[in-house]
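The complex appears here without one of its protein chains, the remainder shown in place.
Right, chain A next:
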Amino acid sequence: MTVLARSSSVALGRLPRPGTVLAGGFVALVVLAAVAPGLLTSDTPTQIDLTNALAPPSWEHPFGTDEAGRDLLTRVIHGTGLSLGIGLGATGVSMALAIVLGAAAALAGGVVDTLITRLLEVTFAFPSLLAALLIVAVFGPSVTTSIVAVGVGSMPGYARMVRGQVLAVKESGYIEAAHALGHRPWRVFRQHLLPNAMRPLVAVVTLGVGQSIVWASSLAFLGLGVPPPSPEWGALLDAGRGYITTSWWLAIMPGLVIVLFAVAVTSLGRTLQQRLEGAAR
């Protein structure tokens, strides 16, 4: 059997598929746009040129221009940082909450577990976007509210996964071995339990970043996200909505970027998932 296993791993090879390379390239480009937008475009996102308003895509303006003659590509590039930030922030918020709730439920067991599990079930039954809308309605639209709203909305799914993982890892031999060596419970949790429980979730988190950006954009599209002058992707989409019949590029181009990014991140996440599952025994 060992022979078979060995030969099949050789056959699989370590070369990434072309799709993965493409997705990786796109994500790298987006990250670059977020970190250093100046490298990708020399224009400023607020450069008004009324003589060139609502120009369709051309070599000079690949994404066209908006009603104020601002170059849409430049605005998309400059909006990347905000969009990506909201995506990462929201995922961070939901993972942090999920770890606290999921791990507490799994480790405490008994009444605590029952209570947390019930709470999660209730929030599950509540549509996530509706939960996000509720939070925005209470605190008013802003970047922070977007992060918190999307983060809280997507938390229950992660919390359930964390709980399941912690339950599984808790019973593993190396946790018992660490206790047998006389390590303190907190150290065992920090060094062995949490990292190993989170390992399979890395891929899910990657998928979550893409999902969060789509959600944050949805909020912005509904006018409940980052307020309009900002070039956040969802806000751009919302601004383009009014011109959909006359100047299609205003909505289509930012929409395309959102979709492509979500697809790229999802593809990377899936590849990562397969790699991790392949590496696990």
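The rule we apply is simple: a residue touches a chain if its C-beta (ideal position, glycine included) is under 8 Å from a C-beta of that chain, and two chains touch if they have at least 3 such contacts; residues count from 1.
The rule is short, and it goes like this: contacts and distances are computed from a predicted model.
Visitor: Looking only at the UniProt record of the hidden chain, which name from "Urease accessory protein UreG", "Phenylacetate-CoA oxygenase subunit PaaJ", "Peptide/nickel transport system ATP-binding protein" or "Amino acid/amide ABC transporter membrane protein 1, HAAT family" is the right one?
Guide: Of the names offered in "Urease accessory protein UreG", "Phenylacetate-CoA oxygenase subunit PaaJ", "Peptide/nickel transport system ATP-binding protein" or "Amino acid/amide ABC transporter membrane protein 1, HAAT family", the one UniProt assigns to the missing chain is "Peptide/nickel transport system ATP-binding protein".
Visitor: Pick out which of A:T44, A:N196 or A:Q273 touches the chain that's been left out of the picture.
Guide: Answer from the full complex: A:N196 touches the omitted chain.
Visitor: Just name the one of A:E60, A:E121 or A:E176 that touches the chain not displayed here.
Guide: Residue touching the absent chain, from the options given: A:E176.
Visitor: What residues on chain A make contact with the chain left out of this view?
Guide: 1-4, 6-8, 10-11, 172-174, 176-184, 191-192, 195-196, 199, 280-281
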